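Note sheet for the following structure.
Complex shown without one protein chain; remaining protein chains in place.
Let's turn to chain A:
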């Protein structure tokens, strides 16, 4: 298995996602002789993980059970160790489609951050594309390279530890798409343009603040980018539940002799219906996505 290729059975060295519940999952590396603690008990890798089919139920020592799932970039995004604020699948989906990423695409990205988007890009451009990712923080750059190796996708990615605004992506004229998630993207537009293929390509800049967006759009326009478009996308989730609504008691239909108070039937009737209930809070803003096209004419 790898992040770019499905496998059926868990093998030594594979990453698996241990699933206890929606809000409770974590990645684990299958290794003979190792044990993993969960609140339902211990998982012994040699007997409970290795050789099991992805998607199986695994019984833990205390009697509870968990599922072990095949890793995907989406599950990784939900469970990866944060070194920086990350991009979530909603924005990642939009970026992937609007940059027209597909197998064989060559992509330049900066900053690598915690590698959330990087994993998703690698999955989409495999097996023939390549990701050149630039991170100016030395430890984060190293960690990213380590993870790509561990996830068996290092052949699809090159990590560079430099400042994209000063030195660019390390390649020129090869990219189909460029992605920027840095504090001052307007300083890197020139390098983005150079990294893109001569005949054209797409680029995207992600910024939390509108002032950044304004400066970036100006720089894109000045450097001849076309189709400059800024948007934001938010995820609205519905919790499917049965809701119980009480039915009102309008009283008896015919007057009963005696105490008028007796008109209330005293029945407690309820109606049950299924509803998609909205949560109390939702993510209201992640960042603005600005897309543009480089073309010869």
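In this text, a contact is a pair of C-beta atoms (placed from the backbone, for glycine too) under 8 Å apart; a residue touches a chain by one contact, two chains touch by 3 or more; residues count from 1.
The rule is short, and it goes like this: contacts and distances are computed from a predicted model.
Asker: Just to verify: the chain that's not displayed, which of "Exosome complex component RRP43", "glutathione transferase", "tRNA (adenine(58)-N(1))-methyltransferase non-catalytic subunit TRM6" or "Succinate dehydrogenase cytochrome b560 subunit, mitochondrial" does UniProt list as its protein name?
Answerer: From the choices "Exosome complex component RRP43", "glutathione transferase", "tRNA (adenine(58)-N(1))-methyltransferase non-catalytic subunit TRM6" or "Succinate dehydrogenase cytochrome b560 subunit, mitochondrial", the unshown chain carries the UniProt name "tRNA (adenine(58)-N(1))-methyltransferase non-catalytic subunit TRM6".
Asker: Please pick, from A:45, A:123, A:160 or A:193, the residue that touches the omitted chain in the full complex.
Answerer: Only one of A:45, A:123, A:160 or A:193 touches the chain omitted from view, namely A:123.
Asker: Across the whole complex, list the residues on chain A that are touched by the chain not included here.
Answerer: 4-6, 8, 19-22, 40, 53-57, 59, 63-65, 67-70, 72-74, 89-90, 92-94, 96-98, 100, 102-104, 120, 123-124, 126-128, 197, 199-200, 210, 213-214, 217-218, 228-244, 246, 266-268, 270, 272, 274-276, 288, 290, 293, 295-297
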